[in-house]
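Notes to accompany the following structure.
A protein chain is absent from this complex, but the other protein chains hold their places.
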Amino acid sequence: MQFSAAQVAMLINGSVEGDGSVTVGSFGKIEEAQKGQLAFLANPKYEDYLYSTCASVVIVNNTLELRQPVQSTLIRVADAYTAFASLLHKYQEIMTQQLSGIQEPSYVALTASMGENVFLGAFAYVSENVKIGNNVKIFPGVFLGNNVQVGDNTIIHAGVKIYHDCKVGANVTIHAGTVIGSDGFGFAPQADGTYQKVPQIGNVVIEDYVEIGANTTIDRATIGSTMIRTGAKLDNLIQIAHNAEIGKNTVIAAQAGVSGSTKIGSHVQIGGQAGIVGHLQIADGSRINAQSGVTKSIKTKNTAVTGTPAFDYTSSLRSQAMTRNLPDMEKRIAELEKLVQQLIEERVNI
Amino acid sequence: MQFSAAQVAMLINGSVEGDGSVTVGSFGKIEEAQKGQLAFLANPKYEDYLYSTCASVVIVNNTLELRQPVQSTLIRVADAYTAFASLLHKYQEIMTQQLSGIQEPSYVALTASMGENVFLGAFAYVSENVKIGNNVKIFPGVFLGNNVQVGDNTIIHAGVKIYHDCKVGANVTIHAGTVIGSDGFGFAPQADGTYQKVPQIGNVVIEDYVEIGANTTIDRATIGSTMIRTGAKLDNLIQIAHNAEIGKNTVIAAQAGVSGSTKIGSHVQIGGQAGIVGHLQIADGSRINAQSGVTKSIKTKNTAVTGTPAFDYTSSLRSQAMTRNLPDMEKRIAELEKLVQQLIEERVNI
Partner (left out) sequence: MQFSAAQVAMLINGSVEGDGSVTVGSFGKIEEAQKGQLAFLANPKYEDYLYSTCASVVIVNNTLELRQPVQSTLIRVADAYTAFASLLHKYQEIMTQQLSGIQEPSYVALTASMGENVFLGAFAYVSENVKIGNNVKIFPGVFLGNNVQVGDNTIIHAGVKIYHDCKVGANVTIHAGTVIGSDGFGFAPQADGTYQKVPQIGNVVIEDYVEIGANTTIDRATIGSTMIRTGAKLDNLIQIAHNAEIGKNTVIAAQAGVSGSTKIGSHVQIGGQAGIVGHLQIADGSRINAQSGVTKSIKTKNTAVTGTPAFDYTSSLRSQAMTRNLPDMEKRIAELEKLVQQLIEERVNI
């Protein structure tokens, strides 16, 4: 897809400065952009790049005053960043809408149903009684187990596996390789030292506007549902265990893990590689630092914690800093011991 | 599948109280169950739910005395939890046994062999000389490399990849997205600063009754075998490196990692996100806490360790608690310094 500077200007209500017939087909950073690319300049700090960039078209603020001539065609708008971002959104929408139709070979059970304008890539597998909404895009190699439901406008990337009975809401995005609804890790120790599996017959429910990264795993509940609430955003390689609940608009960074039956509130932020043990309650608005190990419920809203075991952010940082000073503290103690010993000996000698 | 309360009662040797013709098709928790679901009440703490549940049928203990009338049909048995669990097991068995036959399109090399009552989902790939036992269930999109062996009754979920020459025992379950037999991470540093790959020509051997979670990775041995012993249970997103050995009935929680050539004993418990460095021996019955970093062999059986680097659980917890008290300790030292200084000055003044 190629657009002229004039066409782009129309889309974002901008005014063209320079050759409006120049065309662009992709986006670039102003410092790296090539001929044929569209860039933007919002931060005055980067203005120098404007005079050396190879971008064919650059979106700039109305208020910008040029210090020297430019090679690129400029499009002036009220807010260059917002205009650029809205173009990106439109571009992604168009790219997604282009995907349509059922590719062959794919496997669709007779009892499955699909809405309108669905894309089903080759090698995708749709089991019995699956219900797929309108405008859903299912990439190649996706597996949907029996009775899976997928809401409107949801995008499921290549090789995602969703086990039977799980429900995915509308406007959800799930990235490649992610597994939804695998068995929870439940085994009952037996007298002979072996473990007997506890059947995992619940499911996973993912509400609307959730995004889940690549190669993440969300286990089904033992009974009931593992819940991912509306608007939650999960990064890559995250583990969500059985019967956990992730609250509304909660954000979890890569490689974090949430253990079984733990209930995370809404608007919580969990850093990368953090771990939360099972059966806890994490209050709304909590912030859990990267690599923290949370071993107790957080009962007060908007609490920030860090460390393993995690506790209050400020005092934890102070303890961490002091840990570095331990060699110094040890020296002070040794010095005190020497002085006190001297005092004692002198006293005796008196 | 629908069962009447009377049919369920027969399966678990229970007696019906109420309408025996009521039917159920799935399971639920007593506090969440819907009409058409079967629930149980074992813990007296939850008895209140019995009077408000929408479950059509509830399994209860013989000893239960009703405080008020109930809507649900009851089935009385000696032990409600055990009866419910046995129903779950039967249900899962039936669901698994229903899977049978070779779906098309799938890819099966002419030299591969399969036992009786095998299920092979569409888009599954079976390479040369693969040997698949009886009652094996292979879900869609599974890849089995050359010479792979799979024992009887084993279940391999969607999108599992097993590289050439690996052996999977009987009654094993492997969850979706897991990779078995990828190359060990072995590279020899060269004089020019590059790395030369060390060929990884061993395999992975998974013994019987092992369960492995989703998106876990188990690398093949450089030479010889990476071993997962009978009855071991591995959760999701775990890394097992080349030539490692996981002992019998050892349990490893999600996102833990075991480095190369480390030998974990039997009945060991490893917490989530724990890491164990290479070439160690971990004694039988060891317990390694979540997020621990184990840097030395554990030679005494049944030792519990925690922390990074991990050491003895009790003293490690004491050190952790003291770390929190560091600001307080520093104050005590400063106070001592002041007092000792006063004592010294007074002495001089005398």
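Letters A and B mark the chains as written, and numbering starts fresh at 1 in each.
Just so it is clear, a residue touches a chain if its C-beta (ideal position, glycine included) is under 8 Å from a C-beta of that chain, and two chains touch if they have at least 3 such contacts.
This structure is a prediction, so every number in the text was calculated from the model and none was measured.
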item	value
Touching the absent chain when the full complex is considered, from B:S4, B:T53, B:T73 or B:N215	B:N215
Option touching the unshown chain, where B:M10, B:C54 or B:I201 are the choices	B:I201
Those residues of chain A which, in the complete complex, touch the missing chain	26-29, 32, 85, 88-89, 91-92, 103, 105, 121-123, 139-141, 157-159, 173, 175-177, 209, 211, 213-215, 231, 233, 235-237, 249, 251, 253-255, 266-267, 272-273, 290-291, 307-308, 320, 323-324, 326-327, 329-330, 333, 336-337, 340, 343-344, 347
Touch residues of chain B, complete complex, unshown partner	105, 107, 123, 125, 141, 143, 145, 159, 161, 163, 177, 179, 182-183, 185, 187, 193-195, 197-199, 201, 215-217, 219, 223-224, 237, 239, 241, 255, 257, 259, 273, 275, 277, 293, 308-309, 311, 315, 318-319, 322-323, 325-326, 329, 332-333, 336, 339-340, 343, 346
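Here is the rule we use: only the chains that are shown with their structure count from here on.
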item	value
Chain A onto chain B, rotation angle from CA fit, given as a multiple of 5 degrees	120
Whole-Å separation of chain centres (CA-atom averages), chain A against chain B	25
